[in-house]
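Of the protein chains in this complex, all but one are displayed in their positions.
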Amino acid sequence: MSSSHAHSAHPPSAVEDLSKPLHERYHAASHFKDREHEFDSVKMGVWLFLATEILLFSGMFCAYFIFRLMHPEAFIGGGHHLEVKWGLINTIVLLMSSYWVAAAVRHAQTGNQKWLQINIILTFFAGAAFLFIKFFFEYWHKIQVGLLPGKFYHYTGHADPYEPMWWGVYWGATGIHASHVIVGMGLFAWLYFRSRKGHFGPGHYNAVEGVGLYWHIVDIVWIFLFPLLYLIH
Amino acid sequence: MSAGYGHHGSYLEYKGGHNDPFWTVKLPRTIWDWASTIDHKKIGVMYLCAILFMFFLGGMMAIFVRTELFNPNTVTTIAGKTVVAHNWIGQHMGVGENIAKSNEYYNRTMTLHGVIMVFLVIVPSVPASLGNFLLPLMIGAKDVAFPRLNLLSWYVYLVGSIFAVMSLVSGGVDTGWTFYTPYSTMTDDGYLRVVWMVTAAFILGFSSIFTGLNFVVTVHKLRAPGMGWFDMPLFVWGIYGAAIIQVLATPVIGITLLLMIFERTFHIGIFDPRMGGDPVLFQHFFWFYSHPVVYVMILPGLAIMNEMIATGARKPIFGYRAVAFSTLAIAGISFIVWGHHLFTSEGEVAAVVFSAITFLVAIPSAVKIFNWIATLYKGSICLNTWNLYALAFLFLFSIGGLTGLFLGSLAVDMHLHDTYFVVAHFHYVMMGGTIIAFIGGIHFWWPKMFGKMYSEIGGTIGFVLVFIGFNLTFFPQFVMGSQGMPRRYANYVEEYHLYHMLSTMGAYTLLAGFLTHLVTFLHSLAAGKKAPPNPWGSLTLEWTNASSPPIEHNFDHEPVVVHGPYDYDNVIPPQTKPGEFVLPRPAAVAIQH
Partner (left out) sequence: MTMTLPTTLGQQWLKEYFFSSIGASSQAADTENLFIYILWINIISFVLLMILLVYFVAKFHRSKQATNYQVSAAHNTPLELTWSIVPLLVMIPIFYWGFTGFADKLAAPQDSEEITIKGKQWKWSMFYRNGASPQSDEMELLHTGQKVTHFIVPLNRPVKFIMSSSDVIHAFYVPDFRTKMDVIPNRYTSMWFYPQKLTDMTINPITGKPKNPPHKVYCAEYCGQDHSEMGAYMSVVPVKEYEDTIRQWTDYPKTITLLKVGEAVWSRKGCNSCHSVDGSKSTGPTWKGMYGAKHSYTNGESDKLVDENWLRRNILYSQERILLHEDDNKVAYPTSMPIFAGQINELEMEGVILYIKSLSDATKAAAENAGKITVQEYRDKEKAAKEGGTAAPAAPPAKP
């Protein structure tokens, strides 16, 4: 107890109005001036973190472009194995989820607890739907026919000798993206349980805002991955 | 609330009752308090201990390397019998006279030295330990912006270290710290060591990102009232510049190492030429991170220098703004010079551009040196251990920087690339720069961190040994490098023998110097005099407003900044003995400019 509260310089007032919801009783950590100061700092931290995420993926994109230049036939041949249908559906799913998460932030700002929770749940299930489509309709099929990365590759119908490398890039890029979606779903589950306890409202919605920004980045990365992997032949 | 709340004693003080039994209450509670702390000072101290331990480990690897190279393996005939002489590593690793095996153990030792020193010591050294401890104190904040993230970054560092140690105990890796493909994806096939080591570097990258992110937000948002950007101590500027690079460059090494792990475990082929991949691409990716990271290593060293020089000469840093902007310039330019590590890779024309930018990045570093020497002018220079280190830094870093001119020049680099000249150059910069500043900085802030004075005699003896040992170790390496001795060699031709012997003797002198410091510090902890709040008469907030050691919330009252960090011309440092620190007399003739 002592260590975690050691920084609380604003001692809780002797008589706290327990009838107020939690988000109104929220105190910023003691090294901040007030809630707004904390909110600004958190937001800046999240943006910096997102910058690192973008740089992480840009390394992946960079590899994609370099190998595409080196082995264009392999990338065209590999891309033909992907079904645009599922890529498109997943794009729509993610775009809708982006809308829902934006709405969640909006409802947190206005204190609409019911719709806040509904939107968080919707986003969570959009993420789940994305993963379901990815794993069940796409990955599963590729695992069965042997379109796997590197040494697990045992598909026999490829035309270009370097097609296995395309699958290395495909699995690498979509795998890292999918792992971000999984992390995002975990965060939405966490948000949901906190929102049920009334943690978020007009005065305090740092976490909703931060996770929302993260989810937008996950979405944007997919917006780039979709044409690069599925559409450009 | 619990006893911790509103505690006004030293942050190091035990917060339970005085009569708590040691084994059952006091010890476990102290451990728990430290392990769960979100106090930036405690986290800084824990980092300091871990980093110094790793420094010792990496240093011992260097000693092993130097011992082996004192006399190279030689097959000679003694009394008609062919024997292997001077096989130091081979004998101690139990492979006897097997030269190939002994070479392999040499390579593993040399790699561990590099990996430990780069990823576990120099990258986190100053920011994570001194930076963590001092940054909030210097800008008058109670803590960093995200204390829990700070603690997380410490544990991430520990996890990363554990992976590295796992790799070490399972045989170590022999890839060189640069993990160049395709060697790194082929060696030790069937073992997980390389994957563990690369995973360690990957995980340590996250620790680095978290710390950097935390510092950037802290500097932006948590400065005390009255402290504008140009009222910040230059230490903060340096740490800020390094933090920006950490945040922006580390993700790229993250994806690179991840791809390398994929390559090793799945053979996806992107760095494997036999599968159509490109091994040189790895080098581009690797140095796109690792060159900026050279500045993550050096900027905090330069940052420490500002504080030591200003306090040691009791002068404002000459050209404060130039020093601050040169920090940003270095941070910016550092991202576009990576190609100078690849001058001999393929002989590309792009090398010309990289060579030009490399010369450009030398300017801001040179400017800093000039500014510091100008700061000494008309000062009141003390020769405490830490200021000796500051002056030694100017000596060593000048050599390190100037020898960079040879390597930036394309034609000369064709000759010197991957020789001992490069080894000597980057040790003069990294060790002669960062580590020397780091050791100086530990002496400088020691009274603040632990509330005890250290012995100046012990410190000075240690310094002399380190300074002599350092030059003896690395100067001969310049000569043998220009004569053509390639780096990472377990063995060498006779011409270089003299230089290698000198170098090894220097390494042992260095070891003696560092051990002297260790004894001095331990002596200080056990029996040092109690430190006054501001023993050196400094003007930055951690000395003027906080006690030694600081209280748990850093300051009794939120400090309000009323003078610049180096306003020695107008302010007598508070919290010092009256009369001990005087104001400079105005110059007889006013300076025109």
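By written order: A and B. Residues from 1 in each chain.
One rule holds for everything that comes next: a contact is a pair of C-beta atoms (placed from the backbone, for glycine too) under 8 Å apart; a residue touches a chain by one contact, two chains touch by 3 or more.
Not measured: the values here are computed from a predicted model.
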Option from B:Leu410, B:Val423 or B:Leu472 whose C-beta touches the chain left out: B:Leu410
Contacting the left-out chain in the complete assembly, out of B:His18, B:Lys81 or B:Arg585: B:Arg585
Contact partner of the left-out chain, one of B:Phe70, B:Phe335 or B:Phe395: B:Phe395
Positions on chain B where the hidden chain makes contact: 72-76, 82, 99-100, 103-104, 107, 174, 176, 180, 182-183, 186-187, 273-276, 279-280, 313-316, 318-322, 343-347, 351-352, 355-356, 359-360, 362-363, 366-367, 369-371, 373-374, 376-383, 391, 394-395, 398-399, 402-403, 405-406, 408-415, 417-419, 479, 482-484, 486-493, 495, 569, 582, 584-588, 591, 593
Hidden partner chain, residues of chain A it touches: 156-158, 161-162
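Just so it is clear, only the chains that are shown with their structure count from here on.
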Gap in Å, rounded to a whole number, between the CA centres of chain B and chain A: 35
Chain B residues touching chain A - in the complex, by the definition given at the top: 1-7, 15, 33, 36-39, 136, 141-147, 149, 209, 213-214, 216-217, 220-222, 247-248, 250-252, 254-256, 258-259, 262-263, 266-270, 275-278, 281, 285, 552-553
Sites on chain A touched by chain B in the complex: 1-9, 11, 29-32, 37, 40-42, 44-45, 48-49, 51-53, 55-60, 62-63, 66-67, 70-71, 74, 149-152, 161-162, 164-165, 167-169, 171-172, 176
